[in-house]
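With one protein chain removed, the remaining protein chains of the complex are shown where they sit.
So, subunit A:
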């Protein structure tokens, strides 16, 4: 199946509308009836209302612009998306961090975060503040334009933890999800990162890969898949990396569109619901992460951000009003897509949660 080059938004597609996505999610079920509400499921395990356990990660989505239009993208990112965080909003993030020393990790995502014109400035400021910076790099951006070729050196200079998607160690499965030629470019970019020391033992430069299934199925055990990825990438391409994070695809945006189009929606939701794991539910990432949108809005996670579900009303809604004490008392906003983070071994931006 070929990948459309336009975002759902540019296509004026109904799945570009968060309200429509929520409507579809609310009415998922089988012949036996609708699936139980996620909140009710948590209640069965005495986890409702779900609240933070102590926020340590600020995840900042610096914009939806991307050089790729991946088939499963929950952001509906792409070259045609113009939503980009301004330097002023970045400054508000820095102000929030300055008064919240508990936030030791800043996780930068997008789109391709590197395409934000103030990306490097932002990383420099964060690095100067002594925060651990994670960049969710799609790899191909490093080769997309000569101005990005020195990104490995830039990351190294600021001891950035690089987390990159590579859905498989073969071209066919990778390109089916991320676009033609993405595998080959990703391999070249990984070799460039390795060359400056990323993923190499003793370098202290962490390079992690993200696996998410290229289809309507759940991810394998992280430990077993990591061993296979390490073996295949080393023997085939002389590539080394630190950790593999297995992430379950959440049924929103382009992936929801794929599920519905391919006739897999109900069976996928059923898989997620049946695989509900209370241990994974207790460890969901929204309990230690706050997500900031490109316009400064505050969310429980990047998925809620894309569904335009802001943090609980009555708590700060924008980064300019950031108050971690108040935010740590909030109730996390839930919906049916949350089943994606609690299935099987659990899923988060850092991989399995159990």
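Definition applied: contacts are C-beta pairs under 8 Å (C-beta built on N, C-alpha and C of every residue); 3 or more make two chains touch, one makes a residue touch a chain; residues count from 1.
To be clear about the criterion, contacts and distances are computed from a predicted model.
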**Request:** Among "Oxidoreductase", "Iron ABC transporter permease", "Inner-membrane translocator" or "Alkyl hydroperoxide reductase AhpD", find the name that the UniProt record gives to the complex chain excluded from display.
**Result:** "Alkyl hydroperoxide reductase AhpD"
**Request:** Check each of A:23, A:153 or A:228 against the chain that is not shown and name the one that touches it.
**Result:** A:228
**Item:** Residue among A:22, A:105 or A:218 touching the omitted chain
**Value:** A:218
**Item:** From A:13, A:173 or A:318, residue that would touch the chain that is not displayed
**Value:** A:173
**Message:** To test your reading of the contact rule: which positions on subunit A touch the chain that is missing from view?
**Reply:** 168, 170, 172-173, 211, 213, 215, 217-221, 224-225, 228
